[in-house]
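Got a structure for you, questions after.
The complex appears here minus one protein chain, its other protein chains still in place.
When the chains are written out, they are named A and B in that same order, and each has its own residue count from 1.
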Amino acid sequence: MYDFAYHKPKSVADASAAVKKASEGKLMAGGMTLIPTIKQRLARPSDVVDLGGIGDLKGIKVDASGVTIGAMTKHAEVAASADVAKAIPALAKLAANIGDAQVRNRGTIGGSVANNDPAADYPAALVGLGATVHTNERKIAADDFFKGMFETALKDGEIITAVSFPVAKKAAYMKFPNPASRYAMVGVFVADTAGGARVAVTGAGPGVFRVKDMEAALGKGWSADAVAGIKVPAGGLNNDIHASREYRAHLVTVMAKRAVAAAG
Amino acid sequence: MGNVKIGERVQRKEDRRFLTGSGRYVDDLQLARVTYAYFLRSPHAHAKIRKIDTSKAAASVGVVQIFTGKDVAEAKVGGLICGWVVKDKHGNPHKAPAHPAMAADTVRHVGDTVAMVIAATADQARDAAEKIEVDYEVLPAQINLAGALDPKAPQVHADAPGNLCYDWELGDKAAVDAAFAKAAHVTKLDLVNNRLVPNAMEPRAAAAEYDRGTGNYTLYTTSQNPHVARLVLSAFVLGIPEHKLRVIAPDVGGGFGSKIFIYPEETMLTWAAGKIGRSIKWTAERSESFMTDAHGRDHVTHAELALDAKGKILAFKVDTIANLGAYLSTFATAVPTYLYATLLAGQYTTPVIYCNVRAAFTHTTPVDAYRGAGRPEATYVVESIVSKAAREMKIDSAELRRRNYIAKDAFPYQTPVALTYDSGNYAPILDQAMKLADYAGIDARKAAAKAKGKLRGIGVCSYIEACGIAPSAVVGSLGAGVGLWESAQLKFNPTGNLQILTGSHSHGQGHETTFAQIVSDKLGIPLDQIEVVHGDTDKVPFGMGTYGSRSLPVGGSAIMKAADKIIAKGKKVAAHLMEAAEADIVFENGTFKVTGTDKAVPLGQAVFAAYVPHNYPADLEPGMDENAFYDPSNFTYPSGTQICEVEVDPDTGVVDIVNFVAVDDFGNIVNPMVVEGQVHGGIVQGVGQALLENAAYDEKTGQLISGSYMDYTMPRADDVPSFKLGYEVTPCPHNPLGVKGCGEAGAIAAPAAVMNAVRDALAAVGAQDRIEMPATPQRVWAAINAH
Partner (left out) sequence: MTMSVAMTVNGKAVSGNVEARTLLVQFLREHLGMTGTHVGCDTSQCGACVVHVDGVSVKACTMLAVQAEGSKVTTIEGLAASPEKLHPMQEAFRENHGLQCGFCTPGMVMSAIDLVKRHNYAVTEEIVRHGLEGNLCRCTGYHNIVKSILAGAQAMKAAGV
């Protein structure tokens, strides 16, 4: 890996300033994607700004309206939170199956969301539950946040501080992992929310997307059979040695069915 | 640790150091004034090197020296060799194109070495390598094996026209054709044996030192056979006399074949250490391992089996194209020929067999022996077609096998493909496996699975292997450039403890325990008084190393021979000490006794007397230190049956292994704990081949798509179940321990066992002939849904 300047600011404002000042600055949360990327010399940041020293970004708050998770909260913490498990069990379960145990001990929700890997799990939960991304500058609805592969609505120097999830009537996430990497090859998050049924798919396409036909069908009646006959078009989906577009499209339906059934 | 016996589950002597982080692997070594090498590799599968400009790189921070293929060629460094000459069907030797340690004018696979940068740190070496400018003229590449022999295919080597290394055959074609003409049933099968990346968890590594004062070189390397490495580097490549080159393979983290071979990197390191007069270290990154460790398997095969109306096999013919990659690796030519076609009789009385193998060059990583080496490929063909024949003829697949087994009283048994099986008893193995697998209950389990929308299948594989490699005269007559005996030295110290020096090499197999165990049993010495020494050409006698499940049958036999010599000499000493006739001395439980008396001399006392020979036979040399070399008289023939049961989810294509049984005949078993570990590991490598692993290339660019663990599916703990194992024992009749070897069996049999189970499950929906390895979820789903 190439060398870089390392900063560990104590506040979000300092972090934002540091990354803006750098010629090729990178924010680092858990580093689970950034460090491997730098290691393989696929990225060459001049400066790495480590958010690990900012206490304000950690922690989980649960109240009647929902769950708010600080950006630097680790997957393992979300997975182990009895409060999250009670409020939105599907979210705790999703967190418990991100990557491996060591990834969950370092990786954070903020890092995962900001990175927007097309095969990451959290984006499906955010879109599936209609979450809100809080940054040092504003609040962004999940539907407006994810912009396609590794792209988000975040501006330079804008830092995610927390993600808040409204409680759903019921929800579940079903992942079909890539056999090699274990990232989601297809992951489907379904939720029956105050604003209606939501179906969010990760892994299958260039970024997380909703399946409106399934949502409409579930709106009429929540059952696995309701989505069983609905296929997403294979055209825009990912295609690789592990799964063709057609296979991914098929798996979206299968995983959606299983998620709906699991949600109860 | 006291005395132990053969057959006990003795815990391993080596584990304490591995469990406390005290192992010493090559990358752990701390050398004085060390520099680090980084190899610049070709990004292209096939290109001419027009020009290499290293000037910017040479000025980079920390750089000590940069070498390119031109430097290597000018220094007249010899090319890497292939140590086995295979003669084609016309008697001509195989095509042997040059394999330079570093490409001078042409690169032939992605990862081919182009330049070596030596710098003060590994990062600096890599930083500098990025500043080397290489002007490539990219040429069309032949990646795909099936098309490699097409006359219009891009050529890998000018001196191997049509990309053909050899067109080889074994068996009686006319007799086979005649038998087919009379067959009641003929089963035909096309198979792909997928290419695998060995993936020992320790990446290859090397460190080389040069001592100006003595002119001696030392190479620390991740090798399964340090003497063979030294021989090749000395005699063929670098010209350093053997006595001036010391090769040390310390703790080595797995090999599976991939660390048998002599690679460009350790060659270059040794050579360059002499040039710069400093030590140099290199450790592969995993991505380099993927690109450059010799791969395994990679066959395309058409096979036909002729049977009579009762399912008795009449004849078998096999036509295989084998991929050798871009260059011939050290033993590449032998794998798809003598380690493959000779196994096509399997456990059966097939009277006539004919096999034709065409070996092709492609612009891909070299292919060589990987756990099982040729024998898994043969077993996959035999056991797939036998199961297919059973399905077609509506005979139970276990029953069809039983009808064709070689009878237990037919040994030694001469097969039509050169081998003489020494021993075996196959039917009881099948019986035990069927019992452990509850074979009789499969129909009920299939019905239960069907009721929940799943497809169950059961698959049988009865394998044979030829290992304990190998009788030197036999392999010599077949083209091997080396003998395949093994050496041992039993070196007592005056205080009575013992060092066993062995020419075989442990990289996970537990020799430090097993070899000590057989000597503890034989000589009655406590385990903690025995040290096994291996892996250093300056310490141990010339030896051939570890591969081909040979360490115990060949290396262990050498140790037993040396122990016999110790006993023989000890008898002379003891007879003298007890004033008895040598003929009256017996050796029991570590003690020499005079028959019929209570006189006794413990071995330790005889050893002491041999080193302090104050009262000693006049005509006997002092010392208690015996060497032995053991050259086996035949291969050994482990056999067994594996039964795998799977459940397929037709909605997703996921194959779940719900039960896996392996019953083996390894002859006598020294340490059941170690043997079970070998079987478990082998099975999972076989399961990996069947369901998970595939070295996939982009057929245009020759990039290895599955070039990291992100895309190459390594078996993980949750991909496999726990296994049920069983044993039958027919001792090997021709080695002193009666052992057959157990290192490869699991990997040899499992692919066919798993795939036969998958096919059986898919037969319920008519998809049994549409699936190839690895049977990934996508492929299974596609097979079910293809119409």
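Assume a residue touches a chain if its C-beta (ideal position, glycine included) is under 8 Å from a C-beta of that chain, and two chains touch if they have at least 3 such contacts.
Keep in mind the model is a prediction, meaning the values are calculated, not measured.
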item: Of B:Gly171, B:Gly346, B:Gly510 or B:Gly570, the residue in touch with the unshown chain; value: B:Gly510
item: Residue touching the undisplayed chain, where the options are B:Glu676, B:Glu744 or B:Asp760; value: B:Glu676
item: Interface with the undisplayed chain - residues on chain B; value: 11-12, 14-25, 27-28, 30, 123, 199-203, 251-254, 256, 283, 285-287, 507-510, 673-674, 676-677, 680-685, 708-710, 714-718, 720, 722-723, 746
item: Touching residues on chain A - with respect to the absent chain; value: 1-6, 8, 31-32, 35-36, 38-40, 48, 50, 52, 76, 99-103, 105-106, 181-182
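Rule of thumb we're sticking to: only the chains that are shown with their structure count from here on.
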item: Distance between the centres, which are taken as Cα means, of chain B and chain A, whole angstrom; value: 44
item: In the complex, chain B residues that touch chain A; value: 123, 126-127, 130, 287, 651-653, 692, 694, 696, 705-706, 709-714, 776-778, 781-782
item: Chain A to chain B touching residues, read off their complex; value: 1-3, 40-41, 176, 179-181, 240-244, 247, 250-251, 254
